[in-house]
Structures are given as C-alpha cells and as structure tokens.
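A single protein chain has been omitted; all remaining protein chains appear in their positions.
Chain nomenclature is as follows: A, B and C, assigned in order of appearance, with residue numbering initiated at 1 for each chain independently.
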Amino acid sequence: MRILYFAWVREAVGMPEEIIDPPPEAVTVGALIDWLATTSEGHARAFADRDRLRAAVDQAFVGLDASVRGAREIAIFPPVTGG
Amino acid sequence: MRILYFAWVREAVGMPEEIIDPPPEAVTVGALIDWLATTSEGHARAFADRDRLRAAVDQAFVGLDASVRGAREIAIFPPVTGG
Amino acid sequence: MIRVIVSEVQIDVATEMAMIEGSAGAVATFTGLVRADDGVSVLDLEHYPGATEAALVRLANVATSRWSLCAATIVHRVGPMAPGERIVFVGASAAHRGAALEACTYLIDRLKTDAPFWKRETRGMASNWVEPRDSDDAAAARWTPINPPLEGEVAVASATDGGVSRSR
Partner (left out) sequence: MIRVIVSEVQIDVATEMAMIEGSAGAVATFTGLVRADDGVSVLDLEHYPGATEAALVRLANVATSRWSLCAATIVHRVGPMAPGERIVFVGASAAHRGAALEACTYLIDRLKTDAPFWKRETRGMASNWVEPRDSDDAAAARWTPINPPLEGEVAVASATDGGVSRSR
C-alpha cells in the first residue's frame, strides 16, 4: 500500500511517500493512522491532532472512518488551502 | 432650452437635438413632451407611447413628472439597453 | 482607483486586467460580447456623451465605497461592432474574493439600467433597437437600497477616446 503525505504532514513525517504493509486491524484510514503513528517520532508528531488531518483513498477525499480495504494509494494531509 | 433625442426617439423625431422656447405651461418633462408632440408629425409619432419614454434633466435620470424649471438640457429617449 | 472608458476602440482585456490587478489579492471581471450565434451581423451602440461617463464614474465610486475596492474599471464600447467583439468589460479588485465578485456583479447589473446606452441589432437587411429586458430591471433592483454616492465623488468624464482615471 502506497502512502502519500503533503504539506506540514509531509514535513513532520520526513518523507513524501512510503510503501507500507499495514497490520490486518488497520481497516479504516483512522486505524491506519493509529498504526502509522507508532512507526516513528515524526509520524507520531504529524498525527498528534486528528482534527487537523484530512485523507484521500485512491485520490478521492474521504473521512477518517473510510475503509482502506483494497486501496492502492492513501494520502494524508492538512485541510486544503488553494485558490 | 436644449432638447436631445436618442435611439428610436431620435429617428422618429428626425433630429438628434433642437433648441426650443417652450410655452410657460410646460413646467414638467411630461408637459414639455405634450407640447413637443404638437410641433411635427415626427414628434407626435416619437411621443405616442409615454410608457416607452425616459428622460434626463441636465444629465440626471428623472421621471416624466420632474420639473424642467431652470433646466438647460433635457434628453428624451427609450429605456436604456447597454452592457 | 476608478477607471472609466467609453470609446469606439476595441477593448483590450490584457491591459485592463493588468491595470486593475495592482496590489490586490482578488480580481473579478465580467465581459459582455456580441454573440456570434444569434444571427446578428452588426451591433450598434449609441450613448449620451457626457451623461454616460458621469453615470459610470458614479457607479464605480458607489461600488468602491460599498465594497472597499482597491480598483474599479468600466470600459464600454460604442459605435458599430461585429459578432465576437467585446461590448463591455467591468472589473473589481479587492483584498478578498467575496468583495471583488459581488462588486463585479453589482457593476454590470446596475450598468444595464443606470447608464444611457442603446443597442441596435442588424440581422440580414433588418435593423431594430433592442428592447429592455425585465430581468435586467430585476437584477438591478436586488442591489437596492444602495449607499448614495458620497458628496463630491461624481466626476463628469470626457467623452473622448481616452478615459477617466481618478486616484482615490
């Protein structure tokens, strides 16, 4: 599973993307984030405040309760600020 | 007193402007139009339907009941269609 | 900055865009064109020289006060024009987008009812004066009550090919 990070999430995690093999209990984006937060100090820092995180599964915006089953690409990022 | 005509009012009257010396009873734009309508067939045709006429006194849009006292320039024209 | 032009010259939107951007964060524009798809071969615009420019300057000033604009531009073409050509360009710039977008809509809505222009369309051999649309009156009316123009803000603009540029 490919995980992408953007903006300050990317900076805190310390990398723009990684390929991971999540444990079977990571069935939602939120659960995946819980697990990712245990993988490094940077991840823990990036994911400390869930209210400031947004996500996309296979490039579609979703809530943190969305399923990651069968997903190829998960993106985790701050609220968008374009325009 | 200078009278200006625009658009189809100008075409019906047959001239873009004229200098007139209206009678004393022509105290409003409407009364002035009543009198102008008697001055030629073209004027009568131009002013046949008051609902289709608009006016300006000294370049400010006014209703047909507005006074013409002291005015230097009266314009009579159809509803505007710019933009 | 208020910029009002009434001219027979074609409207150059690149220049107008660059002039209105200034140091603003947001620019909204509206451009009205001679439609190329409804059979009109020539559109003629008649206006009331002097009164037209004064009405447009007044409109730009009211919008600038009401929405705290950085700049307001109104450029209106007069005389004969061909399908696809620009009839009118209005633009509003502000610190944020809400003000720019609303002011832009206000400018074109009120221009339609408050400025002395008349359109004549030629289709084939027939010419006719365009009838006013009730929807234009309705669009203009939704902006009332408007703030009255401030004392001393109404400048009478020249009816030449140049324009009126007033710093505020």
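For the reader, a short list of remarks on this structure follows.
By definition in this document, a residue touches a chain if its C-beta (ideal position, glycine included) is under 8 Å from a C-beta of that chain, and two chains touch if they have at least 3 such contacts.
Small disclaimer: the values here were computed from a predicted structure and weren't measured.
Taking every chain of the complex into account, the chain not shown here touches A, C. Which of C:T29, C:T52, C:T73 or C:T113 touches the hidden chain is settled by the complete complex: it is C:T29.
When the whole complex is considered, the residue among C:V57, C:A72 or C:C104 that touches the unshown chain is C:C104. Against the chain not shown here, chain A presents residues 4, 6-8, 56, 59, 61, 75, 77-83. Counting over the whole complex, chain C has residues 13-14, 17, 21-37, 83-84, 86, 95, 97-98, 100-101, 104-105, 108, 135, 139 touching the chain that is not drawn.
Criterion: only the chains that are shown with their structure count from here on.
Centroids of chain A and chain B (each the mean of its C-alpha atoms) stand 73 Å apart. Here the CA centre of chain B is 26 Å from the CA centre of chain C. The residues of chain A never reach two or more other chains; the list is empty.
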